[in-house]
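All protein chains but one are shown at their positions in the complex.
So that you can tell them apart, the chains are marked A, B and C in the order they are listed, and the count of residues begins at 1 in each.
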Amino acid sequence: MNSIAAQRPIPALMAPAPDNWKLAAIAGVAVSAVAIAALPAAASFWITGAMVAMVAASFVVNAYRRHYFGGLLVSPAIAVLFVMNIFPLLWSLGLSFFAYQSNQQTIRFIGLGNYQKLLTDNLKAPELWANLTNTAMFVVLTVIAQMVTGFLLALLFAKQFPLRKYLLILVLTPMMLSVVAVGVFFSYYYDPTFGILSYVIKAMTGGEQFILMSNKTGAVAGIVFADAWMWSPFVMLLVLAGLVSVPKYLYEAAAIDRVSAWRKFLTITFPYIRGLLMLALLFRTIEAFKMADLVILLTKGGNGTMTISYHVIRIANEQNKTSEGAALSYLLLFVVIVLTNLYLYLANRRAKGS
Amino acid sequence: MTAITKLKGFATAASFATVLMVGGATYAAAEEVVLRMAVPDWPPTRIMKKFFDEQYKPPSGNKVTLDVDFIPWPDFYTRVNASLTSGEQKYNMSVSDSQWLGAFVEGGYFRKVNDIIDADPALKATMAEIHPAFYNAYSTYPYTSSNIYGFPQFPDVLVTYARKDVICNDEEQAAFKAKYNEKLPCTGEELDNMDWGTFQKVGEFFMRKKGDKLAGQVLDDDFYGIAYQAGKGYDFSSMQINGFIWQYGANIWDETKIPDGQAEGVVNSPLAVKALDHYLSLLKYMPPVAKTGTMDIFKSDELFREGKLAMNIDWIGLGEASLDPKTSKVSDKLVFGMTPGLRGADGKLIRWNNLGGQPFVLMTWNTDLQNKEAMDFVKWWLSPAIQNQFAAGGGQSAVKSVYTDPKYVTYRPWNRAWAASLDWQKDVWHVPQFFELLTQQQDQFDLAITGKQDAKTTLDNIAKFQQDLLKNAGLIK
Amino acid sequence: MAEGSSIWERLGFRRASGVGEAGWGHAVIAGLISFVYFLPVLIIIITSFKLQTEALAVPPKFLPTSFFGLIPDAYVFTPTLENYTSVFSRSMITGAAAENTGFDRYFFNSIVIASVSVLLALAIGTLAAYGFSRYPLKGNDTYLFVILTTRMLPAIVVIIPVILMFRAAGLSGSYVGIILLYTAFNLPFTIWMMKSFFDELSPDVEDAARLDGSSEAAVFFKVCLPQVVAGLAATFVFGLILTWNEFLFALLLTGVDTRTVPVGMNQAVAGGGIGVLWGLLAAIETLFLIPVFLVTFFLQNHLLRGVTFGTVKR
Partner (left out) sequence: MSTIEVKKITKKFGDFVAVRDADLTVAAGEVVCLLGPSGCGKTTTLRMIAGLERATAGDIVIAGRRMNELPPEKRDIAMVFQFYALYPALTVGQNIAMPLHYEKLAKTDADKRVRKVAEILHLTDVLDRMPGQVSEGEKQRVAVARAIVRDPNCFLFDEPLSRLDVELRHSMRGQIKEVLSGLSKATVIVTHDQLEALTMADRIAIMRDGLIEQVGTPHEVFARPANVFVASFIGTPQMNLIEAELTGFADGKAEVVLAGNAVALRTDPAVGRLAAGKVTVGIRPRAFATTPAASHDTIPAQAELIEPMGAETLIHARTAAGGDIRVVVPRGQRVKIGEALHLRPDPRQTHVFDGAGKAVRA
């Protein structure tokens, strides 16, 4: 069907047809450029917006006439994403090549200057590396903790048993909480004077109040615990979905075949949850790289818990060094992209292998 | 959004109605003016808004609305900063921490108001009534220059909060006397006279374990003598450490001496190291949360309100909660005094502290009419009558005729320490680099507080960082 | 129980009748673990019924009743609903009359903004996912990855351009603005999830429908959508949970009238010149938890079936 429709002649470059998206794009860019240069922001915004809409419309007409259903279906999502996400991202990418502080009126192009400064400056480079190692530590620890906890919880709930539905929702609750409440309440739980943790330990040992957050190990443990507690249910849900999708008869066959529990897990269960584990890993890793809220609420970055994302907030928000913050974020983004691509590559290779 | 367009828009009908209602007697067309103001959400600003709505009558006869955006404290900076720096031009006025002045003045957001004040002798007189410490900290940028930007919204200083029932207890008094051959301060005056040495003894003396006796009662939980801020967040250690540094005769980087004032050699002077060591040496008498770097002004206040402390040094701004039985277990047992000082060789107390509180400011994009109305409001706000009401309702006043009024000390128990404290208040930097300076300094102080680094290294690191940063910024020659 | 069961079996500690089933014994163990896992939430909920002066008591007061003197008084608190009324109306100035806190509005806003944006993302994202799944473009995987990339940066980085854009478009402080932003925020996840569901469906049914003369729209709405209802439910719940608690964009892009609960929540954290108002914060969080909790509970079955993601193929 598509092939027949696609034979409709494509209009010449300069032909003013409603489906000539190339011409529309050229005209759109030109008009927008003039508008941005000549008119105040409020007006040029709407003109540019209208041009984008025009180009989009010509795309749609073009796609419709030639039955590019894929393009048609995808276009609303791409439009929203472009306006609300990709455009601001490109903007800040652009900013990262300038010397710009949001509370100052000057702006100057410095190319890769910000990146160079971050990577080579005597003060900033060690800070960057320290924050990057901390972040990596948090990513590894929180993701492992979440995967393991989530996985074990999923095993617990994989079977049908009485009250399962009600117990499951209890375990799912932490991820529905607001981070602020979690952070504030965990700082209370960890508090040496008022906290439950200190109270319990004191009651058990009869000794001193327990100060969890006074060194790096304790502070990291505290943050990782809170984060893992909050997000393990996410992993659990994905793994559980995999577990319940394993046909029951395979386990029955394994029981008949007297397969050991470990082998059963490895050869029957695991293949069903591998993809989901990968997905959970992907999403949680992305989130873990952005970890800042809990750090701010629990330690303010003290005791060696400063993360790169919190550092970005400090630079870009508190200190208004917008372009430096953007550059730092793009360095972070680079790391995340490399890592996630690695994940996806591995996942795809495995999927193709089996 | 000029007032004219407003008028054109929908105000025509409204003002027409107003004119009708007043019977057409007032000739001057009452214009509608909206002043949008960003403020932190807490009693001092709520009171201001309440007074405005209930009492304020613009002398111009215009219809002035104060449209206040109450923003919870923890997000206040983020929200205001994003609004200002994005060029949103949403607010006409804002409360600002005094230290933010530089960043936002240099960014072109806060309006210099000298011209308006100069044109208004009455206002000028009002400004002259403001205590110099607050005038310099809240109004001027650069610090102590003649450029005027802000006006006191809620002026604040540190005071000593103390538990009467504990420190005035006869047994404790006797035991303290026996142990240190010194009277345990009990009254406000005795607290005023306390030096750091006594403060330390109080800390040592009142460190009690669960099961020990305190003022004749068996404790069901550990108890501590003293606390002050030692947190990593925002300025929650610098504000106390600065006081120590000044009392020792050392200094922070002095922005009034730009461009000759140095950071290296000043910030890390031997006296400053001694001062910081003194500050650190008291931490061991404080509740264990001090070791985590999270004992900020709120945490020490909470410990005090929960009855875990004999004394706490904190801002007056947090005081209302201590007096309220709904939020405080010690509401009926309080006594307040000035913060301790350093006993000099001559036996006199050397006192210096970092002041707190917030001014409010006008924005550069305001219309003339908005500025005029805003300044009328400022004049009204700083008028003794309103300031007195404000103080009576739980605010503080930096206006001399108000805080010297004998009534003033009756408003709140800490007010007796107020007027006497004002003369020895200074403020930290106001330069645009404020946040960078503060963040690095707080990080370094945190390392010292959590015992990872000694005072000398800490101050050396701070000095080096400040020297580099300020040199690059052209503030140090 | 029939004859031949041991006492243990009667208690549920039995080898379940089939593989993949467990009895009461397992339920007891799962119950214990779930309880421990839920404990931090439970403490929040309990705290919401405590007065400020009891919230931090040592030893912790964890019961509202002494069970006729069975529990020592030190562990018992006096339950109060004051925090819940305070969420909506309380005195903002010591000693003054109670006033509206704006939370009624915040709750309304949160519900409207979250549900509309998640549904919108679901509508747009499902279409896109169907497109990606059935009409792969050249470099399909790259597009998908770029879409995912938009979720990888700390939000603070994009906030300034977004604020500028909103100001230029007059969207600042409006429902439309924040809803569109959240829609975009939810799209990557929605597209990834829904695409895998469509991938899992067998195209044979669709082809059959096409041969019967159904239009493309009919194939999508009548053939495909009904098969992924579970996926839609799962995606909705995930999106809701993620949107519900979003803070930064809400703080900076909503106005007084469109502010959401997470922004207002900080009223209780170092809010009015007091550290943390524990009971109030707990009450806000508890109230705020209820809607999303109920939605999750009622869509739970779909959630489990729904998140298979198409990574599982028979």
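Please note the rule applied: a contact is a pair of C-beta atoms (placed from the backbone, for glycine too) under 8 Å apart; a residue touches a chain by one contact, two chains touch by 3 or more.
All values derive from a computational prediction rather than experimental measurement.
Asks: With the full complex in mind, choose from A:A57, A:L152 or A:V259 the residue touching the hidden chain.
Replies: A:V259
Asks: Can you say which of A:T133, A:T267 or A:N341 touches the chain missing from this structure?
Replies: The single option touching the absent chain is A:T267.
Asks: Given the full complex, what residues of subunit A touch the hidden partner chain?
Replies: On the subunit A side, contact with the omitted chain comes from 247, 249-250, 252-260, 263, 267-268, 270-271, 354.
By our rule, only the chains that are shown with their structure count from here on.
Asks: Tell me which of A-C and B-C has more C-beta pairs in contact.
Replies: A-C
Asks: When the centre of a chain is set as the mean of its C-alpha atoms, what distance in Å lies between subunit B and subunit C?
Replies: Here the centre of subunit C sits 39 Å away from the centre of subunit B.
Asks: In whole angstrom, how far does the Cα centroid of subunit A sit from the Cα centroid of subunit C?
Replies: The answer is 17 Å.
Asks: For subunit C, which residues are shared contacts with two or more other chains?
Replies: 56, 58-59, 160, 265-266, 269, 276
Asks: Multi-chain contacts in subunit B: which residues touch at least two other chains?
Replies: 78, 82, 85-86, 221, 306
Asks: Flag every residue of subunit A that touches subunit C in the complex, lowest number first.
Replies: Within the complex, subunit A contacts subunit C at residues 41-42, 45-46, 49, 68-74, 76-78, 80-81, 83-89, 91-92, 102, 153, 156-165, 167-182, 184-186, 188-189, 193-194, 196, 199, 229, 237-238, 240-242, 244-245, 248, 251-252, 255, 272, 274-276, 278-279, 283, 286, 289-290, 292-293, 309, 312-313, 316-317, 322, 325-326, 329-330, 332-333, 336-337, 340-341, 344.
Asks: Would you mind writing out the residues of subunit B in touch with subunit C in their complex?
Replies: 41-44, 46-47, 50, 69, 72-75, 78-79, 82-83, 85-88, 90, 220-221, 298-299, 301-302, 306, 317-318, 320-321, 323-329, 393-394
Asks: What does subunit B use to touch subunit A in their complex?
Replies: Of all residues in subunit B, those touching subunit A are 77-78, 81-82, 84-86, 103-104, 106-109, 221-222, 231-233, 287-289, 291-294, 303, 306, 308, 432, 435-436, 439, 443, 446, 450, 465, 468.
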